[in-house]
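The block underneath contains the structure these notes are about, expressed in C-alpha cells.
Excluded from the complex is one protein chain; the other protein chains are retained at their positions.
Now for chain A:
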Amino acid sequence: MLIPHPLLGLRDAQEFTYLGDAVLLNRPDGLAEGAPEAFNEYIYLRGNPAGVHRELWFHEQGDRSWLIVTRNTLTHEILHAELARDVALKAKAGAV
C-alpha cells in the first residue's frame, strides 16, 4: 500500500505504524460528567466498519507526522490522507 503523504508524496505503508480509528483523536474530558463511560467507549469500543474507514497512521520511519488516512477496509484502497494536526486544529477552531 502506498500512502499519499500530504507533504512527502507517495510513501510505502511500511514506513508507517498503525494506531487505529481516527476517533482516537477525540479524547474525552476526564473531568466531565460521565467520564468513566466516555473513556470506556473511547478506549475499548470501535465502529470497525467494512468499507470506508478513517484511521491514524504514524510516519515513524519518515517525518514522524501523524496522518489521518481514509481507506477502504474491503479493498485496501487508500482514498485520502491528511495531516492529523490540521484535522485536530480545524476541529478545535470549529468547537470555539
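Basically, a residue touches a chain if its C-beta (ideal position, glycine included) is under 8 Å from a C-beta of that chain, and two chains touch if they have at least 3 such contacts; residues count from 1.
Here is the rule we use: contacts and distances are computed from a predicted model.
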{"item": "Among \"Response regulator transcription factor\", \"Monosaccharide ABC transporter membrane protein (CUT2 family)\", \"Sarcosine oxidase subunit beta family protein\" or \"Peptide/nickel transport system ATP-binding protein\", UniProt-listed name of the chain not shown", "value": "\"Sarcosine oxidase subunit beta family protein\""}
{"item": "Where the missing chain touches chain A, by residue", "value": "1, 12-14, 17-21, 40-41, 43-50, 53, 55, 71, 73-76"}
